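Following: one structure in structure tokens, then a few remarks.
The other protein chains are all here in position, but one chain of the complex has been omitted.
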Amino acid sequence: MTETAPLSPEHESLLAHFREGKPLALARAISIVENERNGFQDLLHTVMAGGPHARRVGFTGPPGAGKSSLVASIATRYRELDEHVGVVAVDPTSPYSGGALLGDRIRMNDIATDPGIFIRSMATRGSLGGLATTTKEVVDLMDAFGFDRVLIETVGVGQTELEITAAADTVVVVLVPESGDAIQAMKAGLMEIADVFVVNKADRPGSARLVKELRQALHLKAGAAMRDIPAHHGVDLGRMTRKERTTDAPPAEVDGWEIPVLTTNALTGEGLEELLETIGRHRDWLVRTGSLESRRRNRAAVRIRDVVDREVRRVAWTSEVSRELLAAGVDQIARGEGTPYSAADRILEALLR
Amino acid sequence: MSTIEEELLERAKLQEAVHDRDREIAELRARLATWEDQYGAVPKRDTLFTTVSGREVRPLYTELDRPDAAAADGDDRLGFPGSYPFTRGPYATMYRTRLWTMRQFAGFATAEETNARYKYLLEHGQTGLSVAFDFPTLMGFDADHARSLGEVGVCGVAISSLADMERLFDGIPLDRVSVSMTINGPAIILFCFYVAAAERQGVDPAVLRGTVQNDILKEYQAQHAWVFPPEPALRCIVDMFEWCSENTPKYNPISISGYHIREAGATAAQELAFTLRNGFEYVERGIARGLDVDAFAPRLSFFFDIHNDFFEEIAKLRAARRIWARGMKEKYGAKDPDSWRLRTHCQTAGVTLTAQQPENNIVRVAYQAMAAALGGTQSLHTNSMDETLSLPTEKAVRIALRTQQVLAYESGVPNTIDPLAGSYFVEHLTDELERDALGLFEEIDAMGGVVPGIEQGWFQQEIAASAMRQQREVEAGDRPVVGVNHFLEGSEKLEIDTLKIDPAIERRQVEKMAAMRSSRDDESVQRVLAALTEACRTEENVVPRILDCARAYCTLYEIRAAMEEVFGAYKEPVFF
Partner (left out) sequence: MSEDRKIRILVAKPGLDGHDRGAKVIASAFRDAGFEVIYTGLHQTPEMVVSAAVQEDVDVVAMSVLSGAHMTLFPRVKELLDEAGADHVLLTGGGIIPEEDVLALEARGIGRLFGPGTATTEAIEYVNEWFQARQSA
């Protein structure tokens, strides 16, 4: 791929429908990207030319926290405010069969036929960070399609789902009293990725205690973070945390974002208004402090690396030479005449030549 | 003799008795070991020796498997028919006084057509009526609602207002026929239509006999015809307990049902445990309202599925009576033996019927019916052979009824009460099922009770996992199903008539509703609906308000909507 190749006639016609706002065209485009079909990068390149517009809000948290119901309620509220909303919900792929059961739509039935809402389910297909390999690109497609708001729901299988920070402007971490205490949330790395904490199903016993614990933990962390700021320069962008990402912004003590802990009940609608208002406030803060710009820059860096990684891998293993060298290397190792390192060196030399 | 000598003598006698017993047991063990050697030496058939629920059964049970307590408190475990703990039957004389009620579930198309079928069934010796509603009615939608499209009168009768209920029982005296209604989400509304229809016939509600299913917990767990969320739905049920105990003392305001739990895939033990635990939940809710447990518990009735595994199903009914009696007496402090007595309706398992070689279903149903009678059921529905193909035809329904009649009048089964009592195997299974159920109670309680279990999807997941296991067994051929995975000859062509519902029925029903709507007094309709909404906001019993709505010809959906304004609608939680 040079600058970019011209689109195939099939993709040209798809693009025309995409630009007319046909949901079917968006759906097909997503499939092309998700399956990394021929020309998908050219397609993305073409539609992304205008840069990002949509406000991207990520929802993460353990299973059973009620993320889907919360996303459905939030989407409904944005619709009432006349925003167009895209939703990407990620569920795990079974490592045994390679199949997946994607059930997030069940909670979203009330909004299922609203033409201003588009919901897409994705399977992780082996990706581990809480999103599917191409979720970020699917969000870009939704952005390019013209949604004002894109809501992203991570897998929520309990592992640390840091990927969401590379896909969303605002990350909402959803917890319930049953999902454990604040210590567990800290261990899971949720303190680092959250812009907003939500304790959902707030009518359950234990929710008041969880709110209190989270506030204490955040308070402690805020104190520690101030001292730590200088030490964080130059860390791996892809692994960066919120505080680190805002180092370009004015110092936190001047215009800091204090991570709020809210309570909601997605079924009764309690606390939704406050959550909406907080997401809006966070957006304002991002813009005002320049953090949005720096987050977008970081995101762009992550994305460039992702694309390069993927292309290098593709080029490396689709080239005839490297495949021959691989086979030769295996033979040498079998004969006791080489190691994986010597074989890899030869392949890299050939590729870089 | 001195007291000490007496005591020593007593002790010596006791020791001797213990020795005798030990000797007997040792001897029995030795004989069993000999038999086991013989058994072990011979090859066995290559098949699963488990019940359909996956329960291991041994090739032989002996006296050694008798409940340990049999000697010490045998009476407490089995008792006598009609006395605590009712293992041997809820009534002292059982079928010698009255056979079980043969009650065939029926309903299709319009009220008029179902009315004609009821009259036919009553003429053919059926002794109770059972109403099957269509899906729109079950979900609280009127026949002319957009969501009802294509489903009006298809799987049952469409009843959208008192007018339909009046037509349904036209010429059928409600003071003399007991009527069972299978409805849950909007049960309280249909019950009020029924009471109002009786009033129109000049029948005093106090003489009404019958049952409304009204078991919402199992809807969330298995059957999925809900309207309101659990808490308001439970409030309506307790409102009915209260109102019925004062106004319709012969009417059962609930039928706590394992049937749908089992049909959705549960095992026998899960059916038993979930159903009884649901029953206890209703009891707890009634007590929490401040009702006297003995004022409403005697009217609680049950409904179980009778599946293929003959002995397990019999044991299930026996265990159910014992668990219920013990719980009601010991845990909930009921004093009236009627509160301890579990009375149940049974239906043969629809899920066991096959579309392949459907005539075989007659035989399946016959065995299941026999298990129900041996288990001591109070009433029975036998499925028709063609139910996997369509709604049953008249002929198929008649054969199903005749199956019960052959059992009741020719087989001799009803002559002796609880004839399998004392069978090593059946008593062992009864104990085992009881133990399994108590274990499941503990799991449910650990989650915080039935409602949290529903909200977490625990029941749904347990049932789905069990359904999946059964499906795998059948598909692997490990669980033979005659005509489906074994003995397929003759499966090719289906040669039985099926009943078709005329699509024009929906249109006619919609027209009738329009006529009814235009003939009623709109002002009073609005007034009683508003009063109902208000009552829902308070702690007032809503039954009298809904009765007012019924009498004013408010429709099912109007009443539902008036309540939903306060109660909200239920949304399906977790799955899989």
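Read from first to last, the chains carry the letters A and B; within each, the first residue is number 1.
One rule holds in what follows: a residue touches a chain if its C-beta (ideal position, glycine included) is under 8 Å from a C-beta of that chain, and two chains touch if they have at least 3 such contacts.
Because the structure is a prediction, the values reported are computed rather than measured.
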By the document's definition of touch, the residue of B:V52, B:L78, B:L121 or B:M139 touching the omitted chain is B:M139
Can you work out which residue in B:K13, B:R58 or B:R147 touches the chain that's missing from view?
B:R147
Which listed residue (B:Q223, B:N308 or B:Q368) would be found touching the missing chain in the intact complex?
B:Q223
Out of A:A123, A:V139, A:I164 or A:L325, which touches the unshown chain?
A:A123
By the contact criterion defined above, which parts of subunit A meet the unshown chain? Give residue numbers in ascending order.
22-24, 27-28, 30-31, 35, 37, 93-94, 96-103, 105-106, 109, 112-113, 118-121, 123, 125
Contact with the hidden chain only, please: which subunit B residues?
135-136, 138-139, 141, 147-151, 154-155, 219, 223-225, 263-265, 351, 353-356, 388-391, 464, 467-468, 471, 474-475, 481, 484, 494, 498, 500-501, 503, 572, 575-576
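Please note the rule applied: only the chains that are shown with their structure count from here on.
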Cα centroid separation between subunit A and subunit B, in whole Å?
48
In the complex, subunit B residues that touch subunit A:
229, 456, 568, 571-572, 574-576
The answer for subunit A against subunit B in the complex is residues 64, 69, 101, 103, 106-107, 109-110, 267-268
